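Some notes on the structure that comes next.
Heads up, one of the protein chains got dropped from this complex, but the rest are sitting where they should.
Chain IDs A and B follow the sequence of writing; residue 1 opens each chain.
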Amino acid sequence: MDTEKRKQRLREMFQRVVDPLGYKFSPDEEIVDFLLEQEVIIEKEHGHPFCPCQGLTGEREIDMKIVCPCIPFHRAHFDAMKRCWCGLYVHKEVDDPDSLVQISRSEFEQMQKEGRI
Amino acid sequence: MYTLSTCPWCKKTKSFFAEKNIPFEFIDYDKASKEEQQKIREVCSAHGEGIAFPFVIIGDDVVVGYNPQKYMKLLES
Partner (left out) sequence: MSEENWVYALEVAELADGEKKALVIDGQRIALIRKTNEIFAISNKCVHMECPLSKGELEGYIIKCPCHDWRFDIRSGEFLDARELKVLVYELKVSDGKVYLKMEGENQ
């Protein structure tokens, strides 16, 4: 299947997953197009559209939690950032994705501990 | 820094350092050998982090994610 068609297909399938979770594709079309393209490349190489910004371990149980959209498995963390780690998805109310910063896992856990989120 | 060849934020991080003429070394995790990957995972986990990139080491500090403000603050100190 050609890359553009597969990107479009992933977009359609993933839209149906993220919408009920309160997310949408980032308004930054350039980033979205780039990330979907990477996912198609990753899918061709590894068999699944894994997150382009998280690393594979070779352990199925761990790696399956970073197949896009991986929001269900990192919900609280991504909700705190209002975006997913790679930025393909943002909370529905976000119009300016550049204003969102990535919060690392340890920072997020610290914020939880301190009751800041 | 540890990065992924597929990650736009890793690219932005590399560009940021390059534009500021700050010398840096990087390893793309996805292009690394199994042994290197294992080592990188150990570093991530030692810092309480997942296997998320970019993973930027500045001196004794670590910044996970694309965050120019944090990079600058650490570079200036």
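Keep this in mind: a residue touches a chain if its C-beta (ideal position, glycine included) is under 8 Å from a C-beta of that chain, and two chains touch if they have at least 3 such contacts.
Since the model is a prediction, treat every value here as computed from it, not as a measurement.
Undergrad: Relative to the complete complex, which of the depicted chains are touched by the chain excluded from display?
TA: A
Undergrad: Looking at the whole complex, which of A:L21, A:I41, A:V94 or A:M111 touches the chain that is not displayed?
TA: A:L21
Undergrad: With the full complex in mind, choose from A:V67, A:A80 or A:L100 the residue touching the hidden chain.
TA: A:V67
Undergrad: In the full complex, which residues of subunit A touch the absent chain?
TA: Touch set of subunit A with respect to the missing chain: 13, 16-17, 20-21, 48, 60-61, 64, 67, 71-73, 75.
Criterion: only the chains that are shown with their structure count from here on.
Undergrad: For subunit A and subunit B, let me know how many angstrom lie between their CA-based centres, rounded off.
TA: 19
Undergrad: What residues on subunit A touch subunit B, complex-wise?
TA: On the subunit A side, the touching residues are 31, 34-35, 38, 41-42, 52-58, 85-87, 101-107, 109.
Undergrad: Mind listing the subunit B positions that touch subunit A in their complex?
TA: The contact residues of subunit B facing subunit A are 4, 6-10, 29-30, 34, 37, 40-41, 47-53, 63-67.
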